[in-house]
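The structure that follows is given in the form of structure tokens.
What follows is chain A.
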Amino acid sequence: MEFDWIKIPYALLTLFIVLNYGLLMTAIIQKMGARAGRRYGIRFYQNYIDLIKNYSMRSKITHGYMFYLGPVFRLTGGIGLLLFVPTIYGSEMWSNFSFSGDLILALYFVFFGTLGMALGAGESGHPFAALGVSRGLSQVTAAELPFAIAVFTVALQYQTLNFNEIVAAQQGGFLNWTLFTNPFAVAAAMIAFLGMMMRSPFDVVVAPQEIPIGPPTEYHSAYLALMQTNRNIFPIAKIVVYMNLFFGGAGSWPEFMIKAFLLYLVSALVGVVFPRFRVEQSIRFFLIWGVPVAIIGLLWV
Partner candidate 1 sequence: MVSPIYLIVITLGAAFLLGLLSERRTELAHFITVLALAAGGLVSFGWLWIMAAEGASAVEIYTAGTKPPFAINLRVGLPEAALLLLIYLTGLMSAIHMKDMLLRKGRRAMAVLLIAIMALAGIIMTRDIFNIFVFFELVAISTGGMVLLSDDPRALSAGIKYLIIAQVISILLLVGIIFTYQATGSLNIDFMKTPELALGGGGTLAFFLLLVPLLVELKPFPANGWALDIYQSAHPAFSAILSAATGSAALFAVDKIMDIGGASWGPVLTGVGLLSFVVSNILALVQKNDRRLLGYSSVAQTGLILAVVGQRELLGESYLFIAGGLLIGHAVAKAGLFYLSDLVKGRMLTNWADLRRNPLLVFAFATFIAMLSGLPPFPGFYAKWELVHALMASGKTGLVVLILFGAILEAGYLFRWFGYLMKRPQSNTPGTLPLRGVLVTMAAALAGWLAAYIWGELSGYDNLLSQTALLFALGFLLIDWFPAKLKNTIAIAGMLAFFWQSYTGYDPIQMIFGIIILVGGAVILLASYHERGQRIGFYPSALLMFAGLAMLIVAEQSFQFFAAWEVLTLGSYFLILRGKNAEPHALSYILFSLAGAFAIIAGFALAAQGQAGFKITALADVAADLAPWVFILLAIGFMTKTAVIGLHIWLPGAHAEAETDVSPMVSGILLKAGLFGIIVLLSNMGSPELYGVKLTYVMLWIGALTALMGNLMAAFQEDAKRLLAYSSIGQMGYAIFGLALMNHLGWLMALMFVINHYIYKSMLFLSVGGVAKRTGTKLMYKMGGLITLMPLSFFVVLIGIIAVSGVPPLSGFGGRWMFYNAILDSENRLPMIIIFISGPIAFLYLFRLIHAIFLGQLKDEHRKLKEPSFWIMVPQVIYVVLLLAFAVLPGMALQKVDTFLNGMFPEGGLNWDGLLITSDYGYWSPVWIMVVTGGIFAAVFMLLLAINRKAQKVKQFNIVYSAERPYRPETTHFAWNFFAPYRKAIWFLLLPIATRFWGGITEALHATAGFMRRFYTGDAQHYVFHLLGFVVGLYLILLGVQ
Partner candidate 2 sequence: MTKHMITFLLLLGIGAIFADLLTGFSADQNLNASAEFYATHTVSDTGAANIVTAIIVTFRGLDTLGEVTVLFLTAAIVALVLSGDMAGGFQVKPRRWPVGELLETGTRLLVPLIALFGAYVFINGHLTPGGGFQGGAILASAMLLMLLADPTRRFAHKTIARIESVSGLFYVFIGVLGLALAGGFLDNRILPLGDFGSLLSAGAIPLIYVLIGLKVGAEFSSIMTSLSESEDV
Partner candidate 3 sequence: MTLQNIAMSTGFILILIGLYGAMTHKNILRMIVGFTIAGTGTNLVLIAVGYLPGRAAPILNAAVPIETASATIVDPVPQALVLTAIVIGLGVTALMLAFAYKIHATKGTLDISKLTDLKW
């Protein structure tokens, strides 16, 4: 594979677009949530301010190397996932580094950041951080199940692991989307999606007062800023994967933005409506609802 240096600026551009989009979109969605609660809500640019503020904090402490590297892992995981998946279908330019690997790479790279973050949180020495990690890992691994099966279903359905080929197979009208060709798989994947977004009802991991926001409880200043950056990139990267697998991909940036927004909205909607699950409840939820639906989807193919 000949490497094209032009890919690097393109990648940075993708990153820039996604980050800004993420910052704005999350703010807007938060605002929508506030409106549902009859509040005015945050300003749409509030995320930028918070980010800048955290980058500009003057003092910081460190608990050790892994603590220091945790957010780096986290952000690398987010950026990596984004760049390993072709963002815009049919465009060499926005395919970024997807030549390095296929669907499986994306599937497993998700854990890169999680693992690094968990390690960093662990080194903070805070028992609540560990408690949060324990909950998070328990929940995420359970949520991962329907997703993994759904992904495999899709791969089986299209007999390929290549994102471009999967998206290509869904072209030609929205009825060709996996959403319609295999609704069960998509349903299972969406159940998993809720879990992976760490929003209510699956947010006991970061229960704010019980275990002061769990894993990142010791993180602050620039560390926190990195994690915030990631929080605006990573979900979108995940949404890109979903989009490509189940919703026909995105042929252009506007299409991308609309689909990303709608997908994000799903989890926000659910979060506004439902109260919190305990961890074992959410594990059971994924096992009892997510996995069987996924299995039906798998057998459907």
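A word on the picks: all candidates are chains of the complex that A comes from, given by their letters.
Keep this in mind: a contact is a pair of C-beta atoms (placed from the backbone, for glycine too) under 8 Å apart; a residue touches a chain by one contact, two chains touch by 3 or more; residues count from 1.
Only a predicted model underlies this, so the values are computations on that prediction, with no experimental measurement involved.
Candidate 1 is the one that touches chain A in this complex, out of the options 1, 2 or 3.
Listed in rising order, the residues of chain A touching candidate 1 in the complex are 1, 55, 59-66, 68-69, 71-73, 75-76, 79-80, 83-84, 97, 99-105, 108-109, 111-112, 114-115, 118-119, 122-128, 130-131, 133-135, 137-138, 140-142, 144-145, 148-149, 152, 155-156, 159-162, 212, 217-218, 221-223, 225-226, 278-281, 283-284, 287, 291, 294-295, 298-299.
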